[in-house]
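A protein chain is absent from this complex, but the other protein chains hold their places.
When the chains are written out, they are named A, B and C in that same order, and each has its own residue count from 1.
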Amino acid sequence: MTPDTAEPDADGPVTMMDYFMQLEYHELLCPVVRRYAEQLLDGKLIGHKCPSCGLVYLPPRGYCPICVVETTDADEIELADHGTVTNYTVVTPVQYYGQEETEPFVRASVQLDGGNATMNLQDLVDVPVDEVRVGMRVAAVWKPKAERDVSEISNRSWGSAEGCIDGWKPTGEPDLPAEQFLGKAAF
Amino acid sequence: MCSTPAVPDAPLTTHTIEFPYTRTLGPVVGPFLTGLRDGHLLGVRNRDGRVLVPPLEWDPATGEPIDADFVEVGPAGTVETWAWVGEPTRKHPLDHPFAFALIRLDGADTGLLHAVDAGSPDRMHTGMRVTARWKGERIGHITDLTFVPEEAR
Amino acid sequence: MSRPAAVVGIGQTKHKKRRDDVSLPGLVREAAQRALDDADLTWTDIDAVVLGKAPDPFEGVMMPELSLADALGAAGKPIMRVHTAGSVGGSTALVATHLVQTGLHDRVLTVAYEKQAEGNAQWGLAGGRSGGMGAGGIFAPWMRSYMARSGAPEHIGWMVAVKDRRNAAKNPYAHLQMPDLTIEEVKDSPMLWEPIHWHESCPSSDGACALVLTTEDGAKRSPHPPAWVLGTAMRSELGTFPGRDPVRPQAGVECAHEVYDAAGITEPRRQVDIAELYVPFSWYEPMWLEGHDIAGPGDGWRMVESGETQIDGAFPVNPSGGVLSSNPIGASGMLRFAEAALQVRGRAGEHQVPDAKVGLAQAYGGAAQYFAMWVVGATLDAVDQTR
Partner (left out) sequence: MADIAIVGYAQSPSWRQSELTEPQFLFPVISEAIQQAHVERRDIGFTCAGSCDYLSGQTFAFVMNLEAVGAWPPISESHVEMDGAWALYEAWVRLQHGDIDLALVFGSGKSSPGLPSEIYPLQLDPYTLTPLGADPVSLAALQARAMLDKGTITEREMAEIALRSRQHGATNPYAQVKDGRGDVDAMLAEPYVTAPLRRHDLPPISDGASAVVLATADKARAVCDRPVWIRGIDHRIEPHQPGMRDLTESLSTRQAGNHAGVADRPVDVAELSATFSHQEKLLREALGLGDRVEINPSGGALCANPVMAVGLARIAEAARAIRERGATRAVAHATSGQCLQQNLVCVLEGA
């Protein structure tokens, strides 16, 4: 699906033109995401628990959009780095400009133990793509402390963990029943 | 969370979006850019007989169609208004100070926005004559030319 | 105040992978001119323009209403640009409708488009980053959830894909023309995002759609039958939070009930003659049949399986071929609205559903969180006639 590039015949009519757009954006990390990033470097996953409804947001956003209340450091909680795959998809990468993926890859939602916090778009490791299941128990594979990198975390992604966590690997525990998750927690 | 944000010494995150767009040009912009590649400037005559440059597919005042009645204009023209760009951005057509100007090309009834490579703002004035300076290698693009003061030719 | 509004002009382009013969304004203009011609109006007759499209980075033109003002004959007129993700084509038509219904303007042109081949939507959806999942990647898990929840067999998705492509073969404007596509071909096509196969997925199209909306007086003077707007609704909800049901989003349920109430519809499955639903991936047909309470829980796929949603079935869905056959993203929602209107005007040609009097159209977007719907009728009392 890569667009054809304009290849004008040197003498024929010009029917196409190229335009290369390149824009750079430099943004300050917002305080709650900055704090989240610092904790990631330390090997901890943190979220904000809404003081009103108890839903947990990871990474913290500084508010609960459901209750429309602000959340602060006082609402911070540390979350488990293991949980259950609640949904996933296997993506066959489309080769658009800038795409680096070439082989099918998994993106999973992992609901962390001990609450409702879910991490979306997570990579799974040590499991073949066709063996991924809803209900599978997984644990974070942290990078060695020296290799952890939060430079990719931005306000846009609300802070992914991929610079600090290689992915999530099966723990070997029995699966939780899929019905418990389907349609309840998702991307 | 929403205390007045001071400007902290927090790190800046950098995000670049880039993409090579390909634009199809259609029956009016295509011939205009073809003309540039071949070293001509084309306008189009609307139903009132006014010559629009750059040529448009529809009359901007009325929305009425314009027959593709191309008219060669320029290559010289008169500066209608101008601005001196002392510090060009990387997106500008020239990498040294220049003027953006609306240029009424000879034979045209509207002003074309383009760059005038005049060297100094002292050499710019409204009403001055400028003329096209063509690039050696042209591809059919609005930057196939820039303008220079006529006396500098 | 609210007064009747009617669609009296419909125009669209031939949708295709790349319209290499037109400029971007040329594409938009082509649909708009056809809508004006259908309404027998000229550019000077138009009071206001409402433009819609999906994100600007798709073509790399920011706030395109500014540079499209000339092509849309907008000088000296009001023009607005709506953007509500994938539902935008629908929302745009609704904003235009409101301009007429409230008495502000008598003749409004509304246009939506996407020239996908100028850029790449997958890139745009990924925010310019590697590892983008595409819309299919976002929606695939929800389809799997739907299948698990409803017990739908996997061939339902294949059936929808075949049905919509066969319908598209009757629609000269549709992008994909695959009259002979078979269930086996769908099943055997490459898996893009499990469970979505290649043939269960929408194409990438260049295209535009335009409508002219007017008053009761305007409709009387119009050369062809009008489609009366009998109800409108928009709903949005948060895209992601713990406990959200993305398979049957609450915003979709509420949007449907608001539009049914507005139109006086109490039994949509019986009272609606034709529905154009935004189905970019085949499974969304049964999902929306249930998500908009046309079918009961678990019955959406049975409507598909029984052939009820075929063009000659009791509840035809997407006789135009739908998003599965043409997807100029920003226009895809308006095309649903236009097709519903075309049907109740009796002007759908080969893909006309006989005697369609009440049409329902829907568009959705974002993480299945933005919804726009309308009900159109061949007469102002078209729904009453169904009682």
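The rule is simple: a residue touches a chain if its C-beta (ideal position, glycine included) is under 8 Å from a C-beta of that chain, and two chains touch if they have at least 3 such contacts.
As the structure is a prediction and not an experimental result, all values here were calculated from the model.
Chemist: Quick one: jot down which shown chains the absent chain touches.
Modeler: Spelled out, the missing chain touches these shown chains: A, B, C.
Chemist: Among C:A74, C:L211 or C:L335, which residue is in contact with the omitted chain in the full complex?
Modeler: C:A74
Chemist: Hey, which of B:P20, B:P60, B:P75 or B:G119 is the one touching the hidden chain?
Modeler: Candidates B:P20, B:P60, B:P75 or B:G119; residue touching the omitted chain: B:P60.
Chemist: With the full complex in mind, choose from C:T102, C:T182 or C:T266 the residue touching the hidden chain.
Modeler: Of these options, the touching residue for the absent chain is C:T102.
Chemist: For review purposes, identify every residue of chain B that touches the missing chain, sorted by number.
Modeler: 1-2, 4-8, 10, 15, 17, 23, 25, 29, 32-33, 52-54, 56, 60-61, 80-86, 89-93, 100-104, 110-115, 121, 126, 141-143
Chemist: Provide the residue numbers of chain A that touch the chain removed from this figure.
Modeler: Listed in rising order, the touching residues are 17, 19, 21, 23-31, 61-63, 65-68, 70, 155-156.
Chemist: In the complete complex, which positions of chain C touch the hidden chain?
Modeler: Residues of chain C in contact with the hidden chain: 1-2, 23-24, 55-63, 65-67, 69-70, 74-85, 91, 94-95, 98-99, 101-104, 124-125, 127, 233-239, 241, 249-251, 254-255, 258, 366-367, 369-370.
Note that in this section only the chains that are shown with their structure count from here on.
Chemist: Decide which interface, B-C or A-C, involves more C-beta pairs in contact, and give its chain pair.
Modeler: Of A-C and B-C, it is A-C that has more C-beta pairs in contact.
Chemist: Which chain lies at the heart of the structure, taking centres as C-alpha averages?
Modeler: C
Chemist: Taking the mean of the CA coordinates per chain, how far is chain A from chain B in Å?
Modeler: The mean C-alpha positions of chain A and chain B differ by 43 Å.
Chemist: Roughly how far is chain A from chain C, centre to centre by C-alpha average, rounded to an integer in Å?
Modeler: Roughly 31 Å, centre to centre.
Chemist: Using the average of all C-alpha atoms in each chain as its centre, how far is it in Å between chain B and chain C?
Modeler: 38
Chemist: Which parts of chain A, given as residue numbers and ranges, touch two or more other chains?
Modeler: 3-4, 15-16, 19, 21, 97-98, 156
Chemist: Would you pick out the residues of chain B that each touch at least 2 other chains?
Modeler: As it turns out, chain B has residues touching two or more other chains at 16-19, 21-25, 30.
Chemist: Going by the contact rule set out above, which residues of chain B touch chain C in the complex?
Modeler: Where chain B meets chain C, its residues are 16-19, 21-30, 56-64.
Chemist: For chain C, which residues are in contact with chain A within the complex?
Modeler: The contact residues of chain C facing chain A are 18, 20, 60, 117-120, 122-123, 126-134, 137-138, 140-142, 144-146, 148-149, 190-194, 204, 238, 240-247, 367.
Chemist: Could you please specify the touching residues of chain A with respect to chain C in the complex?
Modeler: On the chain A side, the touching residues are 1-4, 15-16, 19, 21, 55-56, 65-66, 87-94, 96-101, 105, 107, 109, 116-118, 120-121, 134, 156, 178-179, 182-187.
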